[in-house]
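Of the protein chains in this complex, one is absent; all others appear in place.
Going by the order they are written in, the chains are A and B; count residues from 1 in each one.
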Amino acid sequence: MIGLSHYLLVGAALFALGLFGLLTKRNLIAVLMSIELMLNSVNINLVAFSRYTASDPVAGQVFSLFIIAVAAAEVAVGLALAYAIYRGRDTVSVDEMDWLKW
Amino acid sequence: MNLWADFSLHHAWLIPLLPALAFLVISFFFLKSPWLAARLAIAAMTASFALTLGMGWAVLSTGITVEAPFVMKTVWYSMPGLSVDMGVLVDPISATLLFVVTLITLMVLIYSVGYMAGDPGYCRFFAFISLFASSMLAMGLATNFLQMFIFWELVGLCSYLLIGFYFYKISAREAGKKAFMTTRIGDFGLLLGILLLQMMFGTLDFAALGLKVPAYVASHGTAALTGVAILIFMGPVAKSGQFPLHVWLPDAMEGPTPVSALIHAATMVVAGVYLIARSFGLFHVLPGAMTLIAWLGVFTALFAAFIALTQKEIKRILAFSTISQLGFMMLALGVGSLTASMFHLMTHAFFKALLFLGAGSILHAIHDQADIFKMGGLRKSMPATCIMMGIAVMAISGIPPFAGFFSKDEILVAAAHVSVPLYMLASLAAFLTAFYMARLFIVAFLGEPNPHNHPHESGLSMLFPMGVLAVLSVIGGWLPFSLGFGDWVRFGPAHHAGIDWAVAGASTVISLTGFALAWFIYGRGPRRSDALAAKSGLLYSLSFNKFFVDELYQWFNRNVIDGLGRLSFWIDLYVLGALVDGASRGTGAAGTELRHTQTGQMQQYAAVMLSATAILVLLLAVLTGSLVKGGQI
Partner (left out) sequence: MESTGLMHTLAFFLLSGITLAAAAGVVFKRNLVHSAFLLSVTFLGVAGLYMTLEAEFLAAVQALVYSGAVAVLVVIGVMLTHREDMSCSNPPNKMIVAGGLAALAIVGVLVWAVLGTAWNTGKGGIVDAGDIGRRFLTDFAPPFEAVALLLLAALIGAVVLFKGGKEQS
């Protein structure tokens, strides 16, 4: 039987994959993609909770919708930023973006 | 009691006030008009002198005594725990001092009209002299220690101003500074003593202290109070030129000769003697302090007399003579005879001022050539000066019936009653005094004139004061003596001593022997002095170089005091500086190292945040015990 724990485990695995990508990818776009993975994992958790344990299931899904909206906005701005950096410094490698160094 | 005496007694505060006003008026208005400045100063001083005479008459005729003085005072400053008055205290002791100060100042002022004529600082001179006289008179009338201290300091200031009168000369400036700093050391002790007195007794009033001290000594003994007395005594040690703080007096001769006559012979230097006389109620119940004063006095007297034997400059000889005579006055106080001390204070003022004014007359005549061995035969060209200086030499040597005989006799008698060694040493000092004064007179006035000098006798303005002082040097001894000086100026019961013929005879013989020896060495015939000097090499060197005391002090200052300063500087720079700098540099270094964590690498920041969160979660789990499996959610 599939229960809450299964979905939560899927969410955990997805989150871990997104985290790994965030820490180890060199390309800025890849980092943004990893962030999206993490947001999705959060959404899975929320919906699972809403389905199985929430006293107000609608609120859970509404929350998820908000997260989707915000994630979309964030991706838009993030990619615009990546493009602006690319245009100005001709690089999308995160290793080279250390201008806030001491 | 007549009207004038009564007025003077009740308006005694005018005595210091008039010269002070003269100072102010001259300073503000008369600095460009010498004629007016001199006249105003002399007028103010004459008025003060007249008032002093009236006051003295009042003291004599109304029977004001040392035990029952006439006091007028007003509260100056009052707060819980401290109340200070300002006022006048009139008794025979203060009357004596005021008489001496006003008289000598007046004579010096008249003398200065001639002596300082043509000097660019003429008006400044009269202003400062007036200020000095005012301070000294106010000090003499003080009712409590604080008032005395205030004017004591003011007197010291005037001394500084007048020693450095020729400020364009480096030696004068340095001498002024030396005087001020040396007396400052004494004043430090004096101030500490005053503070301790206030703490112990709650009052600084002389009359009140006189009542409280015997009771205190009866219950607590003398140990602590002797310490306080010695601290207070430090003031007179410096101001009255006792060893070891005498070093400023010879250098003070840089000032004009009238200044030397007034301040460093007759008045300011006796301020120390007066202070002890005023607070005699405190001192005379402390045998330890009295012993110290007596022995220090006699030592100073001998020490200075020994140095005066070989000095060549006329004013230097007189300066060391002053130190020596001050030693005599301190000796008198130390053996308990306030009468003898004040008597000698008065007579010494007469003949020492006369000596200095005479020296000034000589210097004026031969253009400040001060070496007595370059003078000679002045009796022919300056007969009046010669005669008057001769009178002064007789007076200081204690030849009867001149003034010094009576006062010195009192001192010797008092010393003999207390301690024979003291008497012996004092007599030795008297012998040396006679010797070096005779030496001065013989070398300067007798013998053949020096062809380089073209001396002339001095003018009337200079000779008149000298004449007055000469007359006083003659009668100023037996007159007070016969009128019962000891009945008035005393502490405790009057000991009406007649002349102790044994002591008197002995001292006269000693003085005459001194004269004879001087005549033998310096008189007719070839100068035996040089041969004598060569034979007694070490002694001569010690005497001529003032026992190297100045050099010792300089060595001390340079090595010990400056050494401490250098040490403190080193500590400040390397120890404290290291601490402070170290703290700042350490912070900077820490910052420099820490900023290497700001790599600008976003992923590293993310990793750090993650680890921190993970650790916190773990900590929370451990601390709140949620590690237990099966927790409820």
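Note that in this section a residue touches a chain if its C-beta (ideal position, glycine included) is under 8 Å from a C-beta of that chain, and two chains touch if they have at least 3 such contacts.
Bear in mind the structure is a predicted one, so any value in this text is a computation, not a measurement.
A.B. asks: Since one chain isn't shown, list which residues of chain B touch it in the complete complex.
C.D. replies: Per the touch rule, chain B residues meeting the hidden chain are 603-604, 607, 610-611, 614, 617, 629-633.
A.B. asks: Which positions on chain A touch the chain that was left off?
C.D. replies: With respect to the unshown chain, the touching residues of chain A are 1-10, 12-30, 32-34, 36-37, 40, 43-44, 47-55, 57-59, 61-62, 64-66, 68-77, 79-84, 86-87, 92, 94-95.
As a convention for this text, only the chains that are shown with their structure count from here on.
A.B. asks: Report, in whole Å, the distance between the mean C-alpha point of chain A and the mean C-alpha point of chain B.
C.D. replies: Whole-Å distance between the two chain centres: 95.
A.B. asks: Considering only the defined contacts, which chain A positions touch chain B in the complex?
C.D. replies: For this pair, the touching residues of chain A are 19, 22-24, 31, 94-95, 97-102.
A.B. asks: Hey, which residues of chain B end up touching chain A in the complex?
C.D. replies: Those residues of chain B that touch chain A are 595-596, 598-603, 606-607, 610.
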